[in-house]
Each structure stands twice: as structure tokens, then as C-alpha cells.
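Removed: one protein chain of the complex. Kept in place: all other protein chains.
This part shows chain A:
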Amino acid sequence: MKRVLAGLLVLAVVLSTGALAGCGANNTTSKGSEEKVTLKVYNWGDYIGEDVIKKFEEKYNINVVYDTFSDNEVMHTKLKSGGGDYDVAIPSDYMIKRMIDEGMVKKLNFENIPNYKYIDDSFKNLGFDPKNEYSVPYMWGTVGIIYNKTMVTDKVDSWNILWNDKYKKQVFMLDSQRDSIGITLKKLGYSLNTKKMEELENAKEELIKQKELGVVQSYVGDEVKDKMIMGEAAFAVVWSGDAVFMKRENPDLEYVIPKEGSNLWFDSMVVLNNTQHQKEAELFINFMCETDIAFENADYIGYSTPHTEAKKQMSPDLLSDIAAYPTKEQIKNCEVFEDLADSIRDYDRIWTEISAK
């Protein structure tokens, strides 16, 4: 008797949650046409102008649910495991390639995105989306070294400076296996997309050496911004847009792209495959490419815009800042990340070995 009752109860709970979930789904699909549509957007944290979402909601009478992530892998895992039913996401290059390969994104109807014409041609048809069918560029940038001019006398133009034992506990590395191993590969003159075990082993030795020299203070994430502004260390490996922000807060800081080359990256907008609102999603992407909006975004977050008209409105100071807009010459050795497929396991192994030392 007891078991039967318990069984019934479980059944009741399962059914009711199922029914609830069903209702939820219905709300967003069938009612959509009569009532306000809800668009779910998934973007990096702190990566959009402050009023942009509000302006979009008012202009088109669409509700926006806006969520953020802290790295590409977290986003991928969440979408892959069926979480969130988002309509629009803004991942980076290699992740877009993986998502295209896995069939997670939809082909765009560019007739609904006329503002695409403002995107600089050099940002179209990039390696991760060669025919440019799936993505619209949002921001781009580089990875480089930010350093405090008051604490460094040497010339900073190479990754080697991060291995100089004169600077004990003065370096913040990125707590991201792909980036930290990537810049080490560049330092050694390899490609940062290498899958060759020998080259990866060399990079591992190099990173272990760096750790044993005692120059690394720690491997950090977003907190690096506060730390560098407060002068907690002389060097940090950072993304270019963060460098623009840090330089604004502390004028002693300077950003360089090392001569050996670095990572050049693009974050682009995509529409996810299970969307029920492709038209609204494309409307959103088009809105993000309006000149005023693109300017507002780029001005607020400090990253570099691929939008030709918005770029013209930028202040001359920013346009001449290599952190924001490096010249072709400065990025000639830079590479874009490619999806590593199964080699990410080798990278993780190496990273474990480094951090287990």
C-alpha cells in the first residue's frame, strides 16, 4: 500500500511538472502571434550599451530576456544541454564554427538584415563562416600585454618579457587554458591552433618554467581589470577592449600586441536553431547594426566595432589607440582561433599538469 501511494505521488509530481513545462512552451509559441513576442538573447557579461535593450523593446514592442555568460564553453554547454531556449547568441569565432558543425545555428535571411551593408568587408566571409551565411560580426579585438609604465623600464614588445625573472610576482596570466597556452605557442613561434603534441609539450615546459621562475602572481579572470587599475602587478595578459577600459581608469597603463603575434578574435551574432522567432531575432541583429546603436555599444564597452559608419563617429583618440584599432602591420602575425575538436583534451591535460605543479 505504502509503495503504491508513493508511486502515485511521484507520478503526480512528474505529470504536473511536465504539464507546467508544456504550458511554458505554449506561452512562447502559439500566443506569440497575438501578444508581445519574447526574444531571448544570450551574450557575454558587460558587453552591450546600457540603454540598447530598452530602446529595442520600445521601438518594436518586443520583450527581451537578456542573459549573460562568462566564457564560450559555458555558453556551449548550457545551450547543448537544452537550457534556456535562446533565440540570439553572441559567441566567438571558433565556437561559431563548432556550433555550425553541430547544427546549432540557423542560416540567416540577410534580406531582413539590411544594415549588414555597414559591416566592413574585411570582417565578412571569415574562416569560421566562410560564405557568411550564419553570423553577423559584433565586435573584434586582440589579446596582448597591458603594463604599468611606472613599474617597467624595459621595452615591452615581446611575450618574452613575461618570462623575465626580474619581475617576480608581477604577472597576471589568463585563467583560460586556450589563451594561456595559445600565447606561449606564439612566443615559441608556433601556430596557436597547433594540434602537434611535440609543440604542445614545449609550450607546457615553457609555462612550467614561467611558474617556477616565480614571475606569475596568479591566473585570473575578470578581476584582472580591478587589479591592474589598482597597480597590483606590472603586467597582465588581457583582451584589447578591457585594455581600453583599464587605460581610461589608470593612464599609467599601456597596451601592446607582441611582435611574435597573438590571437585575433571576432564575436558575432547568430540565431539559434531551435528559435521560434527567427524574424524577430533577425530584427534584433539588424537593430544592433544600426549606426547609432553600434556606436553606443562600442563606445560603452570599449571593444572595436566592425561597423564602418559607427567607427567614423569614434573619437580620434580612440581611433589612434592600438588597443582599440591596431593597424594591419601590428596584427600581421596574429591568428584566429580554430575549433580544436578532440585536441581540447590534450590542452586540458597540459593545463592540469601546469597547475598541479
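We adopt the following convention: a contact is a pair of C-beta atoms (placed from the backbone, for glycine too) under 8 Å apart; a residue touches a chain by one contact, two chains touch by 3 or more; residues count from 1.
In the analysis below, contacts and distances are computed from a predicted model.
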Identity of the absent chain, which is to be given by its UniProt protein name, from "Xanthine dehydrogenase family protein subunit M", "Spermidine/putrescine transport system permease protein PotB", "HEAT repeat protein" or "Protein translocase subunit SecD": "Spermidine/putrescine transport system permease protein PotB"
Given A:73, A:199 or A:338, the one touching the chain that is not displayed: A:73
Residue of A:175, A:205 or A:309 touching the missing chain in the full complex: A:175
Residue among A:165, A:201 or A:223 touching the omitted chain: A:223
Footprint left on chain A by the chain that the document does not show: 2, 5-6, 9-10, 13, 73-74, 76-77, 80, 169, 175, 177, 211, 216-220, 223, 227, 230-233, 344-345, 348-349, 351-353, 355-356
